[in-house]
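Input: one structure, supplied below.
One protein chain is absent from this view; the other protein chains keep their places.
Per-chain numbering from 1; labels A, B and C assigned in written order.
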Amino acid sequence: MNEIKQLTKLILKFRNDRDWQQFHNPKDLALSLSLEASELLELFQWKTSEEAVEKDLGKMKDELADVITYALLFANETGIDVLSAVKQKMMKNDEKYPVEKAFGVNEKYNEL
Amino acid sequence: MNEIKQLTKLILKFRNDRDWQQFHNPKDLALSLSLEASELLELFQWKTSEEAVEKDLGKMKDELADVITYALLFANETGIDVLSAVKQKMMKNDEKYPVEKAFGVNEKYNEL
Amino acid sequence: MNEIKQLTKLILKFRNDRDWQQFHNPKDLALSLSLEASELLELFQWKTSEEAVEKDLGKMKDELADVITYALLFANETGIDVLSAVKQKMMKNDEKYPVEKAFGVNEKYNEL
Partner (left out) sequence: MNEIKQLTKLILKFRNDRDWQQFHNPKDLALSLSLEASELLELFQWKTSEEAVEKDLGKMKDELADVITYALLFANETGIDVLSAVKQKMMKNDEKYPVEKAFGVNEKYNEL
């Protein structure tokens, strides 16, 4: 089985065993995804990138896993195919950020 | 090639073509991941879950793709194996949320 | 003394007593503000608005206080006058959201 389906299956089993599907509407899943991304970010609060990674890489692994988990639950509830979503978005990004304009520049596409 | 490696390769090519690796320290990647999660959540602002999905599923697909993209970039920079991170976190969650206590309950593990 | 100056003074004393000014650059303050806003939001996770307020109003008070605290610290570090900032922004909002277009509508100004 491919990886994304495999992870999704694992997560859904965990979820359904606990009868939590009733809470998992897309709005609350997007909210939870945002909260987990904040928990990952919190590990960098008041620190340089290097200090934080050195101190908390183990916790980062767990928080990133939570982010991926809610991303896959969101995709599952809304019927989004993650693989094709990323591929299509990268094609859009290719147009928004043409190499000749974006090379080495840290600005948003509308400021290039 | 497996899916996660395949997506990561696609994303890194896009990134390296633009010489953006210089900006991609883990702290700014975690920050960006949080911002993209907020952009997904913004599509639900002032709306019910159903209203939002009906109106903006296409945009949700793009924003979810951005979340996945930064999650994979973060994993790549910090050397986290996404597949094993999620599997290990699900095992921890199994202990934090035992079925008999967590069944149908929308509380955090420390309030079960 | 007016309220905003009074609160700012209280917060700065707490901060300076701990020699934390060294960490309080605007980027980390904005990051912390975002984290505190997430902690407030977390109290609503998986719940309706009413359920959450009934359960956690006391915690909401604390988290809102943290949000205000970082907002005032950010304003202090960047030299922003909070009172005039809000007044000026409300005048801009008046133009972005004319009453006749925005009345009863839950869309962003660019979709009105």
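Before moving on, here are some points about what is shown:
Just so it is clear, contacts are C-beta pairs under 8 Å (C-beta built on N, C-alpha and C of every residue); 3 or more make two chains touch, one makes a residue touch a chain.
All figures in this text were calculated on a predicted structure; none of them were measured in a lab.
Taking the whole complex into account, chain C touches the unshown chain at residues 2-4, 7, 10-11, 14, 17-20, 22-23, 25-28, 30-31, 33-34, 36-38, 40-41, 43-44, 47-49, 52-53, 57, 60-62, 64-69, 71, 74-75, 78, 80, 82-83, 85-90, 92-94, 97, 99, 102-106. Residues of chain B that touch the chain left out of view are 23, 28, 31-32, 34-35, 38, 41-42, 44-46. Residues 31, 34, 46-47, 106 of chain A touch the missing chain (whole complex, contact as defined above).
Going forward, only the chains that are shown with their structure count from here on.
Mean C-alpha positions place chain A and chain C at a centre distance of 25 Å.
Chain B has residues 31, 34, 47, 106 in contact with two or more other chains.
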